[in-house]
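One chain of protein is taken out of this complex; the other chains stay put.
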Amino acid sequence: MSVSAPDKKLATSGPGIPFILKKAFISAAVALVLFSLMIGIRTEAGPTGQLIYWTRFGDLALLVGAVFGGSIVIELFRQWLGPADMGQLIPPSVQGGLTIAGRFVAPALLIFTLLVPVIFYNQRYILDLAILVLTYVMLGWGLNVVVGLAGLLDLGYVAFYAVGAYSYALLATNFGLSFWVCLPLAGLLASLWGVMLGFPVLRLRGDYLAIVTLAFGEIIRLVIINWQSLTGGPNGVSGIPRPTLFGIPLTPGDDGLAAKLGIEFSPTHRIVFLFYLILALALLTNWVTIRLRRLPIGRAWEALREDEVACRALGINTTTTKLTAFATGAMFGGFAGAFFATRQGFISPESFTFQESALVLAIVVLGGMGSQLGVALAALAMIGGFELFRGLEQYRMLVFGIAMVLLMIWRPRGLIGHRAPTVYLKQAQAISSDLVKEGHG
Amino acid sequence: MSGDNILTVEHLTMRFGGIVAVNDLSFGAGHRKITALIGPNGAGKTTVFNCITGFYKPTGGALRLRRDGDAEIALERLNDFRISKQAKVARTFQNIRLFPGMTALENLMVAQHNALMQASGFTFLGLIGAPGYRAAEKRAIDLAKFWLERIGLIDRADDAAGNLPYGDQRRLEIARAMCTEPTLLCLDEPAAGLNARESAALSELLLSIRGEQGASILLIEHDMSVVMEISDHVVVMDYGVKIAEGTPGNVRDDPKVIAAYLGADEEEAIAVMESGS
Partner (left out) sequence: MDYFAQQLINGLVLGSIYGLIAIGYTMVYGIVGMINFAHGDIFMIGGFIALISFLVLVSFGLTAIPVILLIVLLVSMAITALYGWTVERIAYRPLRHSFRLAPMLSAIGMSFVLSNYSQVAQGARVKPVPPIITGGYTLHEGAGGFVVQLSNVQIVVVLTTIVLLLVFTWLVARTRLGRDMRACEQDQTMAALLGVDVDRTISMTFVIGAALAAVAGMMYLLYYGLVDFYMGFVAGIKAFTAAVLGGIGSLPGAMLGGLAIGLIETLWSAYFSVEYKDVAAFSILIVVLIFLPTGLLGRPEVEKV
């Protein structure tokens, strides 16, 4: 249903001012109770160690007033929109234009990404941010295989990230192996761990699967923290060697790449190199995923998500299908972890918390499960947005959480609302997300 | 006679806790024949299906599958997906279980998963685009096209299965089962919810499957027009036991069967029949 020209008669055409005021009063009253103790009173450990407190009634009044006013604004906004729902905010003519433009978004984005180091060569901050975004894009694409394609709810993806990072870190610092040797090893170890995760969860459904994957993630983190002789415990592993371009280090010395190429050395070289490295890894993830989707294994993953019972009736071994999904997703997570270790030069268990798993899952769900472009856009929005909020300091996570809630309410099925079929006779027609199942684990 | 049967059910028993859903059931499904399993609701027919197709493990009894020239397979010992993969027994479901978020064509491609997996070298050959795999994929698409034309859905091949009308979905599910190239096709109420015209088309489809593909068919059905028209052999169940077996004509006139469906006594049924009303 399309939205006609907005009716600006506001309060006189809807349920009326008394209704709005009543709602605002109730909201303010609720806010008053909720904030009375938490905001109105501020506790702190006093100078002698015991607890003291002071009142902040001014702040309390301010907040309650804000809730009152905000409630009025939201009600007015809701009435202005009419009975149409939030998803119809964009008029159909614009929507049509967007779909046509949509086909160009992916290639345009790719070209832009390739040129980022060129455009922003001197802005170290932007380059670092871009590397961070690409890391999460890769993680999102990796988790997408498990959650988006196979429909297996994995809440502990950070475990594979950690295995990859620590594998490289320990192999490099203990055995001096180069990044390029360790990268496949990291992926292998991570996917082995993925298979080990897969076995106990084979018979589990939905939320049981979720908690076990979460448990695995926590177990990995706790083992890393506590097995100090192996992993250095909370101190982490430092002195992780930076990657070389097939043996040629990116250092200022005479054996460095700059000297070999005859150009002046700059520390930006290494950043640019890292940027293209993660871009290559991410694109590899993307390419493999797209190809796998068109192969029987990828189709089996998606069929598993749609209806596991039907899969079994068609002779598909759901056990191996699930295990390969876990293993593949884990492998990409491992690669990303190895990259993370080499980029930072130092890793510690603090980087591998449940918040990371939740963040990657949010990226996958927000992207519109199964959509490669959607996941990339979601990573850009969330990580980029998170950085933008840096100025808010302590309020950052608060705003981030609110943003997550609002985004889910607005677009529960993600930014990209459709699925592209993998094979077609005449024409590939996008399938609306309403038809696509989310999987039951 | 078991010699002519593709499937021999012997003393099948299925117990769920204290409830006996199927009690000492024995019957045979003939080679290249259409066998119908009928009976009032709750008689245990779908339970029998689930035992045959590996979704339940029978509490007792044997399920013997004998294909042309092959050794006998004990179905009760196979795990679910193996029954489709190795024993070549395919099934459809009472509540349609298509893949709604995938197109009709994709549904049929998923059915050919095992053949394609082998041809793709367990994915690796497929990943590098080996010609052997591409040929296999083309063959798979051709088989899918064949079935789509057979059921009249070739024009809707690229539509999402969830968007298809109910009757089309039923036929698509059968086509998907046939894409696994089975020797025994088990259909659970394929005519449910179909009108007279659609039921007739379904009967024709099943007869042609029996004739051209040479598949044996075992079906659960409530629609008597379909049962009477196409079945070679009918088995009637009630409360988990077999109460009658024979040709459609014999079964239709059997007073025990009438009594079961009417919920009446056998004597009453005989009385009603003899009075000619």
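Per-chain numbering from 1; labels A and B assigned in written order.
Methods note: contacts are C-beta pairs under 8 Å (C-beta built on N, C-alpha and C of every residue); 3 or more make two chains touch, one makes a residue touch a chain.
Fair warning: this is a prediction, and the values are worked out from it, not measured in the lab.
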Requested in this report: Specify the residue from the set A:I39, A:L149, A:I297 or A:M331 that touches the hidden chain.
Outcome: A:I39
Report summary line: Cross-chain touch to the chain not pictured, restricted to A:V163, A:I347 or A:L361, is A:L361
Report task. List the residues of subunit A that touch the chain left out of this view. Result -> 30, 33-34, 36-39, 41-45, 49-51, 53, 153, 200, 203-208, 210-212, 214-216, 218-219, 222-223, 225-226, 309, 354-355, 358, 361-362, 365-366, 369, 394-395, 397-398, 400-405, 408-409, 412-413, 438
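Here, only the chains that are shown with their structure count from here on.
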Report task. For subunit A and subunit B, let me know how many angstrom lie between their CA-based centres, rounded off. Result -> 44
Report summary line: Touching subunit B in the complex, subunit A uses residues 288, 291-292, 295-297, 299-300, 302-303, 305-307, 309-318, 419, 421-429, 431-432, 435-437
Query raised in the report: subunit A touches which residues of subunit B in the complex?
Result: 53-55, 80-85, 90-91, 93, 97-103, 105-106, 109-114, 116-117, 120, 123, 126-127, 141, 145, 154, 157-160, 162-163, 176-177, 180
